[in-house]
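Structure first, then comments.
One chain of protein is taken out of this complex; the other chains stay put.
Presenting chain A:
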Amino acid sequence: MSAREDIMNRIKAALHDAPQAPVIPRDYRRSSAMTAAQRLEQLVDRLIDYKANVFVVDAADAPVKLAELLAGTGSIVVPHGLPEEWLSALKHDGGTLVVHVDSPQRRLTTADLDSVEAVVTAAATAVSETGTIMLDGSDDQGRRIISLVPDRHICLLRAEDIVEVLPEAIARLEATRPQTWISGPSATSDIELERVEGVHGPRTLDVIILR
């Protein structure tokens, strides 16, 4: 008998008393009671609590804000689907910033990614109550590796993609896409349960929220 069959038989024997599956009481909050402005305010508060840097700007000012944050940076990586207008202010700064584009046709190697200073991505959605930004591998967010290896992650989030509670985000996301949920820069509480930011993931997380 295969291990699979064996285990299945053991399970069926263990359930000899045929326990009934209970009805699931879903009377927890599944939708937002907040206005968009309240959600935005809550998300900003949570992200700052996690020691992320947060900037709320009008969508039209995104390129300028991004250029400002990247002043003095030598190289960045962006996913191929990142809206080009977000990078428009970079083109005119006369600086020496190198922009690597990661695309299915030209994938950066791990070593390439380790040598760039920052990554710029969009986000799929965000949960204000928990301060969580979700990436789902769409073209404007790219492969999981690109938002992981560089030491600084600049994430642009559209305010209309902010929900209040986790169930709302789950309803928006597709389970089978490769996902990364990010709540602040990497951190650890492994020494005396005291939280310190900055371990293996990006040590700096900048979030630009576009009104």
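Brief remarks follow.
Basically, a residue touches a chain if its C-beta (ideal position, glycine included) is under 8 Å from a C-beta of that chain, and two chains touch if they have at least 3 such contacts; residues count from 1.
Throughout what follows, contacts and distances are computed from a predicted model.
Chain not shown in the complex: UniProt lists it as "Iron-sulfur cluster-binding protein", one of "Phosphoribosylformylglycinamidine synthase subunit PurS", "Multicopper oxidase", "NADH-quinone oxidoreductase subunit M" or "Iron-sulfur cluster-binding protein". Checked against the full complex, the candidates A:T125, A:S186 or A:T204 give a single residue touching the omitted chain, namely A:S186. What chain A contributes to its contact with the hidden chain is residues 2-4, 6-30, 46, 50, 104, 107, 110-111, 114, 127, 129-132, 137, 143-145, 148-149, 166-167, 170, 175-202.
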